[in-house]
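Working notes, beginning with the structure itself.
The complex is shown incomplete by one protein chain, all other protein chains being positioned as in the whole.
And then chain A:
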Amino acid sequence: MASTSKDVPTSPSGHDNTDDDLEPGASYDSILNPTDSFEEFATEMNTSLERSRDLTKKSSTISEIQSEIGECSKELKETKSSDNLQNKDEAISASTSNSNLDENGEDTDNEDDYLKSPELVNKEKHVFILSSAGKPIYSRYGNEDKLAGVCGVIQALVSVVEEQNRDILRSIITKDCKAVFLVKGPLILVAVSKSNESETQLVLQLTYAFNQIVSVLTLTQLNRIFEQRRNYDLRRLLSGAERLIDNLLIFMEKDPAFLLGAVRCLPLPEKVRENITNAIISTCHKIRDLVFAILIAGNQLITLVRMKKYTLHPSDIHLLFNLVRSSESFKTAESWTPICLPKFDATGFLHGHVSYISEDCQACLLLLTVQRDAFYPLSQAKHTISDKLRRSNCLTAINDALNRSKDLPTTNPLKHIGIPEIRHFMYKCKSTAQLFTSDPICLDRLQDYRQRHKEGGDVVKKKVEKLSDIDYVRNYREFCSKMHCACSPAKLIFRSNSLDTVLAWITNGFELYVTFDPLMEKDQAIRAVDRLLRWIKNEEKRIFIMNAPTF
């Protein structure tokens, strides 16, 4: 302890002198692209101007990998033939989608009444997705078929600003409500929110929703469909995937990983994580087409082994978390599924072997490859990995961490740190894009997904006696947007009142948000933060992935 203590900044004001390498959780290699979701927001806004058509200029990562392993020509031929099949299908669907349009026409008379129905009124946040032609694609609540009128209005607003004023409609803000618009490729995404989320945070959520659609279809297919038929009803191609968007929207509201653009890791003893990683590497190093092997449990990363040169973006991992969390069928059998990871390569699919490691361990293994026929060798590899993990007792260790066994210091960090004034904290190591919070979001609570078209999501004004971890995260939103405010970003915010005391602090190496008891003195809070950082430094090898293994 004594040897590490001098490496830790002694007070927040001293952070300029600190060596970045020594920030808790920092390491030289990272499996993840270090990101700042708010910086990304700036690029997001710029690219939406150009309608992001520049993707063709950038070469596809997937074909790069394929050519490296000498499969390129063969694979290209295959995709071409399957594209033909796809086109044939679209021709069939054209007739059916027209009939849908007619039905919509009849509904519009009743739409005024429908907009007042409890399905739609008083929701905290609506999300609508429509095509640039104004055709409804997705509505978070209610039936998008009956919302054709609303979608028409949205489309008109967007296009009037765009065509007449040569400008972009970003948001409309009223007293208690924000409407945020994002035009991405052939789609228009809108969030109408009464929550305390900032415009930036809402745009990020819309970007995630867009990426979720891309993940299902690829950007190439999405653009091509609307180039061929501007009036296409995209719901045909997305059928079944609404559920992914539903779950993603709930996930984003609850998990601070989205807010901070970071990935949470399952805390494990260093040795265990190393054994798991080695089991994967030794089994898979000869499978040439394998790009990523990812083991996750309860929306937390256990390990990620990658092909040299390639890293994953946190937002791609979040989409994988969402996919696994939303698909019950992964639990019952081995699955083989095409997955597009928009940040990795929006133009093509990776193929994923997805399965739970064993019936008695809820960790899910994803083996992602560029080879669409690789199911059988990967299935074999999975069984080998699963046997190895069982023999080395890693499954037990994963279960202990998942069940939050009382013996582990990381299970109840606040108790272990021993600073009673701290109620909650979240810490992001910037260089590795990893996150640790004092109270990992409880899985049971995430399972109460609201059913589509059902009750829930209403604005509730309640007096909360005891805050849950989700409530803390809600509070941090405002601090987070002040810290990242583009015009005058803050490095340190300290706010103390009779409800609680919050300290938010950004350095080159980390981002930290802490909630204390009410009416704390500043220097008292700073002393507590020092101890907290020392604890994180001390535990960093358990709570973070400190290396970046490759095959």
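Keep this in mind: a contact is a pair of C-beta atoms (placed from the backbone, for glycine too) under 8 Å apart; a residue touches a chain by one contact, two chains touch by 3 or more; residues count from 1.
Throughout what follows, contacts and distances are computed from a predicted model.
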item	value
Missing subunit (named according to UniProt) among the choices "Glutamyl-tRNA(Gln) amidotransferase subunit B, mitochondrial", "AP-3 complex subunit delta", "Ras-related protein Rab-21" or "Eukaryotic translation initiation factor 3 subunit I"	"Ras-related protein Rab-21"
Chain not shown: contacting residue from A:N33, A:S171 or A:S335	A:S335
Candidate in contact with the missing chain, chosen from A:D29, A:D373 or A:D458	A:D373
Residues from chain A at the interface with the omitted partner, ascending	82-83, 85-86, 89, 93, 96, 216-217, 221, 236-241, 243-244, 327-330, 332-338, 354, 372-373, 375, 379
